[in-house]
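To start, I am sharing the structure in question, which I have written as structure tokens.
Removed from the display is one protein chain of the complex; every other protein chain stays in position.
And then chain A:
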């Protein structure tokens, strides 16, 4: 920065835009003003004296810009496709959800082959969402798991978002298949939500994958395998079990809400 300040008269002529100043003087004053706070303040005082309407120059420029922005086109929004992928879906959700839909399709085919047996759709529906829910949080399925695990977004809300994304695919598919084979959705809807919420509740201590695999194993041993030796609908899937499933949903949801802060490590 030059320590030689311009003379007051030169600064006044420069501020007034006097054509008597030659180019070299104008550039010299401009270069000096860029780095000299003292002279800029002095110039502000001169401006108020020489051209009172110039004192509110910044405010007028800002107002002008606001008007131009308001008159112009709105900023382009982010592509919706990427926004959905970014906010709701885990990259690893797609193959696991596809696998769950494949299991559902196989169960539907089995129900058509042997219509007299307890429907495989009914037997599998309660645990069907657990596969993609577990997959969406698996360090082996999500390539960016390590980065995700160290980010502030990890927690209950992200877990709920991904679970909801799974349910938004699985539940309509189950409804469609139920409609096709004449199965009452009331028989599987509450068990499905109950076991999904139980997975979330247990995942705070066990991890999502362990909780989902554990519930799958218990369901297989306790409900699925015994149904092969019995023609009756398992008691847990009868209409009389509905209050129990409702209670499980409420309890699991309460546990998730109470332990909400504990989901920071998954």
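Just so we're on the same page, a contact is a pair of C-beta atoms (placed from the backbone, for glycine too) under 8 Å apart; a residue touches a chain by one contact, two chains touch by 3 or more; residues count from 1.
Criterion: contacts and distances are computed from a predicted model.
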> According to its UniProt entry, is the unseen chain "Stage V sporulation protein AD", "ABC transporter ATP-binding protein", "ATP synthase gamma chain" or "Anti-sigma factor antagonist"?
Replying inline: "ABC transporter ATP-binding protein"
> Which of A:144, A:184, A:225 or A:250 sits in contact with the chain that's absent?
Replying inline: A:144
> In the whole complex, what residues of chain A lie against the chain that is missing from view?
Replying inline: 82, 86-87, 91, 142-155, 261-265
